[in-house]
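Only one protein chain is missing; all other protein chains are in place.
And then subunit A:
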Amino acid sequence: MNSLRIARTALRARPAAIKAPLQRRGYAEAVSDKIKLSLALPHQSVYKSQDVVQVNIPAESGEMGVLANHVPSIEQLKPGLVEVIEESGGSKQFFLSGGFAIVQPNSELSINAVEGFPLEDFSVESVRSQISEAQKIVGGSGSEQDIAEAKIELEVLESLQAVLK
């Protein structure tokens, strides 16, 4: 008997519940202004489909800021700084070693990289000493491969030093 009463009240409550969202709904509300960010490394996912306001990425084609409803695209990333502006208004900065960013049609952004760390995890002294070491190898008479690797390292380190300042 008791359950019957609950069922009846539920039945009565329903029409109002259906009508209410219909009245409130408009075009402006139907579109979310947040972008779902997934920032994945092989060993860790830093963001897992989390709503954020904006993401700035260092694409090969130039620095770009990605907001909600961005046009779908695939961007190769330079080793550089990724800045995430979160819902609370704060921003977080990560240095990625290079990878890809994929903007999907439904306001989703996936960033894949091999290594990525918050900016505060880096040591300025270590970067500086590695730069001078790499410069020595580039100017030295090592094997072609060593010089090539040192040039790649130098490119990454200089980008890192620029953002650490």
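Here is the rule we use: a contact is a pair of C-beta atoms (placed from the backbone, for glycine too) under 8 Å apart; a residue touches a chain by one contact, two chains touch by 3 or more; residues count from 1.
Going forward, contacts and distances are computed from a predicted model.
A chain of the complex is left out here; the name its UniProt entry carries, from "ATP synthase subunit epsilon, mitochondrial", "U3 small nucleolar RNA-associated protein 22", "Dynactin subunit 5" or "ER membrane protein complex subunit 1", is "ATP synthase subunit epsilon, mitochondrial". Note that of A:86, A:108 or A:155, the residue touching the chain absent from this view is A:155. Of A:38, A:97, A:110 or A:135, it is A:97 that touches the chain left out of the display.
Residue positions on subunit A in contact with the hidden chain: 43, 74-76, 79, 95, 97-100, 114-117, 121-123, 126-127, 130, 143-145, 147-149, 151-153, 155-157, 160, in rising order.
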